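Below is one structure. I have some questions about it.
Of the protein chains in this complex, one is absent; all others appear in place.
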Amino acid sequence: MFDKGKVLGGLAIFLCLGTFPLWYIAAQGKAAYPPDPVIYPGSEQCVESTEYMSKYHMQLLQQWRDQAVRQGDRVYIASDNKTYDISLTGTCLKCHPNKAEFCDRCHTYNDVSPNCYNCHNIPPQPAEVLGGTK
Amino acid sequence: MNLIQSLTAKKAAILRKWADAVFDTYPGDTAAFLRSEKDRFANPVGYATTISLDKILDGLLTGSDIHALSAYIEDIIKIRAVQDFSPPQAASFPLLLKKVIIDEIKIAQVPAGEWIDLETRIDSLTLSAFEIYAKMQEKMHHIRMKELEKSEGFLIKLMESRGACCRDGSEDPSDFNGCT
Amino acid sequence: MNNAVKILYPLAAVTILVLLPLLTLLGPSAEFVFAVIIPCLALAAFFSGFIYRVVRWAQSPVPFNIPSVGGQEKSLPWIKDDKIESPGNNWAVTWRMFLEIFFFRSLFRNSRADLVAGQRLVYGGSRWLWLGGLAFHWSLFIIIFRHLRFFTEPVFPPATWLTNLDSLFQFSLATLFLTDFIILISLTYLFFRRVVSPQVKYISLASDYLALLLILGVVISGVLMRSIFKVDVDAVKRLAISMITFKPAVDSNIGLPFYIHLMLVSTLIAYFPFSKMMHAPGILFSPTRNMKNDSRAVRHINPWNHPVRVHTYEEYEDEFRKPMMAAGIPVEKKQ
Partner (left out) sequence: MADKKLTPQEMAQVNYLPPAGDWMDPTVEFKRGTYCYAAPLKNQEALQLPNPRQWNPQDKDWKLPLDFKQLVIGGMQERLDKFRSWKLFLDICVRCGACADKCHFFIGSGDPKNMPVLRAELLRSVYRKYFTAGGKALGKLGGARELDEKVIKEWYYYFYQCSECRRCSVFCPYGIDTCEITMFGRELLNLVGCSTEWVVGPASSCFRTGNHLAIPPHALKQSLEFAADEIEGITGIKIEVPINKKGAEILFVTPSGDFFAQPAWFTLLGYIMLFHEIGLDYTFSTYASEGGNFGLFLGADYAKSLNAKIYAESRRLGVKWVLGGECGHMWRVLHQYMDTFNGPGDFLQQPVSPITGTKFENARSTKMVHICEFTADLIYHHKLKLDPSRNDRWKVTFHDSCNPARSMGLFEEPRYIINKACNHFYEMPENTIRERTFCCGSGAGLGPDENLEMRLRGGLPRASAVKYVRDKHGVNMLACICAIDKASFPPLLEYWCPGVETAGVHELLGNALIMQGEKTRETDLRGDPLNPGAEEGKTDV
């Protein structure tokens, strides 16, 4: 007794499940879609380098929150010795008011759900999309 | 405080170490199983050993007659007699207690008389263990004989009753090279 | 073989695997090797090896119907049979296998008797192995499922749901997933069990430690990457998507910790088909679990049922005819 049918069927199921991402992406047809956050015009330089920000912005934000809320210290000295006012609305959102096109792009792409807006209001979004892809 | 009193005070520790020493006579990895498995049915060896050592130590410290302890010695020897032990290995488990006591008590401060007295009692336990070991061996021989007699006795009974030749022509009932 | 040696060799192997990705610091082509070539080779080894092993098993027949029965057979109509432990039809077998695979039913059976208050016998579970094994396997499954967020775009919704469920307890910004925590604890338990429990230590082989240490390495590098040595998640996902759309592209921003994690994962999956980890598909093949206890009701066919030497009645009667006739036992031939 070899159970040939059951074995082949099982292997087929295994292969389907194992290659799930391949055909899921193919079916969705959105594979080439890159997150591509939109940098608001006139704000090319952030508090730290782009590379640093892309990896560590969440830690920086957490550090800012603790420093401002718990110690009442609202001055951030960046690695190039420039100082910034620690404020989500005043500093971050000044340059990045477009949550939907800046924050959300990557967060959705990577399925990350930060809890910034549990406390903070979502600012009114700028009407026009500049650059970026759709 | 005399020797017996100080041993009684430390009874729990002494029992534990003695049991450990007895378990350590098993292959390394089995010893820990015997020690740790508490289910008496999953670990009858460990269970019987621990329970009996406890009773024997009790008896030793309360001064009961060595003969009164033989049932407990038997519970242990019965098991060791069928396991992979040489006769001295199987029967000398009481001797292990000496080492435990020496480790536990400042032996130099104990009056020689008291120590010799206790040592003698431990030695008698050991002798009693040897005696029981021999008894168990005898019992196994007896069981073997009885099994043989039982099968042959049955054949003889049958032959007498029916005048049978019991196995394909052979007159010798012991030509019985297998049973079920 | 010394037990320490059995642990040290695998430990050394895993250490080398952790150090190897340092080569990515050499430049983009080295990065390409570690980000693309090694994982691709590993995947190829995994799938081909897996299928090869399964097909090899399937090539041998199951000549006899040999379920291990754990409950009352189906016999007389007024006796209640145990449908799961003595399965009589395909549904029952499926259910038995389901419970076995998803809840480790056989391990759960491990019970222990205790004497309470000297006399009363009660049964409790001795189920640490069951719990540890179950916690480990379920966490592993959920963690793998969570990783779908890197391989699907848009993210496969159930992966998001599971992630949200898994992150119910959020400490600070970096979520510590419940499953990360559980898998670390259960793996540590499973590892220490092999070192501490005497029987398990005695039977363990170097390969047992290797599998555990590899998985531990994968989990620890993964957790560290999330919480301490951050990598560019965005770059990771781009790499993953680029690979499954067959246009591999490596972002040099991605970070060394990721390569370490990927190296360990690649080794693990490449090793999978050649290791005891094949118990995963193996359980489905186990004839003592996947067969019905109906061998007297339905004939099981053995494909190689070759003839054997038998002693026929005729030969038997020829030898014993005389005494049989003398004893009045009926015979076929009277001479």
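Order of writing sets the labels: A, B and C. Residues in every chain begin at 1.
Please note the rule applied: a residue touches a chain if its C-beta (ideal position, glycine included) is under 8 Å from a C-beta of that chain, and two chains touch if they have at least 3 such contacts.
Because the structure is predicted, anything quoted here is derived from the model rather than measured.
Shown chains touched by the undisplayed chain in the intact complex: B, C. Of the candidate positions C:Leu11, C:Leu224 or C:Ile283, contact with the hidden chain is made by C:Ile283. Here one chain is not drawn; of C:Thr24, C:Asn65, C:Thr160 or C:Ser266, the residue touching it is C:Asn65.
On the side of chain C, touch with the chain left out of the figure occurs at residues 1-2, 5-6, 9, 53, 56-66, 68-76, 78-82, 85-86, 100, 104, 106-107, 109-113, 121, 123, 129, 133, 193, 197, 199-200, 202-208, 274, 276, 278-279, 282-283, 285-289, 293-302, 304-306, 308-313, 316-317, 319-320, 323-324, 326-330, 332. Although one chain is hidden here, its contacts on chain B can still be listed: residues 21, 24-31, 33-34, 37, 39-45, 47-48, 78-79, 82-84, 88-89, 92, 95-96, 98-99, 102, 139-140, 143-144, 146-148, 150-151, 154-155, 158, 161-162, 164-169, 176-180.
The criterion applied here is as follows: only the chains that are shown with their structure count from here on.
For this pair, chain B with chain C, the centres built from the Cα atoms lie 43 Å apart. Computed from the mean C-alpha positions, the centre of chain A lies at a distance of 73 Å from the centre of chain B. Taking each chain's centre as the mean of its C-alpha atoms, chain A lies 36 Å from chain C. Chain C meets chain B in the complex at residues 112-115, 126, 197-199, 201-202, 320. By the touch criterion stated above, chain A contacts chain C in their complex at residues 1-4, 7, 10-11, 14-15, 18, 20-22, 24-25, 28, 30-35, 51, 54-56, 58-59, 61-62, 106, 108-115. Taken together, the chain B residues at the contact with chain C in this complex read 28-33, 36, 38-42, 168.
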